[in-house]
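Shown here: the complex without one of its protein chains, the others still in place.
Showing chain A:
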Amino acid sequence: MKNKLASMKRRSALLFSVILSGILVLGLIINVIWPDRDHSNVENRPLQTFPALQLQSLEDGSWTRNMTNWFSDQFVGRNLYFHLNYLLKKGTGIQKIDDVYLGKGALIQEAGAPNEALMSQKAQTIQAFHARFPLNTSVMIVPTAAQIDQDKLPPFAPGAFEQQTIDSFYSQLPEDIHALDVGKTLEKNQNKYQYYKTDHHWTSLGAYHAAKQFLKSQGMEIAYSDYERMPVSNSFRGTLESKTGSVFLKDTIDIYVAKNNPDYLVTYNNDGNPVPTIYDDEALHRKDQYEVFFGGNDSLVQINLNTDSTRHLLIFKDSYANSMIQFLLPYYRSITIVDPRYYYDDITRLIESDMITDVLFLYNYNSFQTDTSLLDVLNSAIQTANQ
């Protein structure tokens, strides 16, 4: 009996070892001969290609590190393995991969812990900027899905704190700056499709609710029926899908075009090559379809509109703004959009040349309480103006 058991175990182990050796050797051959790709659509990032051997890189250890990354980045079937990983983790009851909650019908990115010191610093700098440039200034910090769609989080997921942090930030701003509490507005529409299920951005609908509130604070009323909704994609799989390898979820992207939309020209980064649209169709064939709005993030975008308005708006923003601007087009003479993460030029000159009358700071909670580039841009503007 014992012998028979041992013999069966032996045969099974032999079978396993032969197949596994085959897999390892084949895996090696396939991985080496398979052509390298330089970009991952699923992960939305450049991949490590085969590193050239140099004495310098050998000495400082970067060559071996890059080799290790090259092998895992170019691993054949990499995307499939991501999905398998997701299914296995989901199957064993895991409700969070990296910093993404696997919520009810949605992937929700965990909110970063509040950085009170940076928030206070930003409040002071915005105040100083406003004092130096006394324009009609508004601030809108948008809570993410982790705050608004709390009920979609898995059970026992730690409670939301974004609204509290934003409230405390607003309380540090002077009264003549419009602090727009967009959280309440989004909360009122909680059951609507305001955030993508597979991406960390808000949808155009979420952005519409915010735009309505912003314009109202500026004395302008808009209604949903003022815009025509056009679905441009129903196959959007965003950054959170990339991060988790989620299998079943996908999103729809709508654009909203005002029925009274004026003619306009958009100039990117002063390139002297204006285009008549804020949308980028080509992005719909890329992985990150959210880039359909402005083709992604640029340091400087200037929109000149054929309207009777006398107002010239300057927006400091992150990518949340990209889908909100479509709602503002009919109401300004020009809109100047600065993304401080990529902007190194002089803001004072821009304020003069674009005859800015209104300023809007538009960020989502996560990037607002981590990013410091806004401070650099504002401080250098204040300095230049004081000279």
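Just so it is clear, a residue touches a chain if its C-beta (ideal position, glycine included) is under 8 Å from a C-beta of that chain, and two chains touch if they have at least 3 such contacts; residues count from 1.
The definition used in the following text is that contacts and distances are computed from a predicted model.
**Q** For the chain not present in this complex, what protein name does its UniProt entry give, out of "ABC-2 type transport system ATP-binding protein", "Spore coat protein CotJB", "Tripartite tricarboxylate transporter permease" or "Transcriptional regulator"?
**A** UniProt lists the chain that is not shown as "Transcriptional regulator".
**Q** Of A:Thr49, A:Gln95, A:Asn115 or A:Asn189, which one is in contact with the hidden chain?
**A** A:Gln95
**Q** Tell me which of A:Thr125, A:Gln147, A:Ser204 or A:Thr239 is the one touching the absent chain.
**A** From the options A:Thr125, A:Gln147, A:Ser204 or A:Thr239, the contact with the absent chain belongs to A:Thr239.
**Q** With the missing chain put back, which residues of chain A would touch it? List them for me.
**A** 4-5, 8-17, 19-21, 23-25, 27-28, 31, 43-45, 58-59, 61, 64, 67-69, 71-73, 75, 78, 81-82, 84-86, 88, 92-96, 98, 109, 154-159, 200, 239, 242-243, 245, 288, 297, 318-320, 364, 366-367, 370-371
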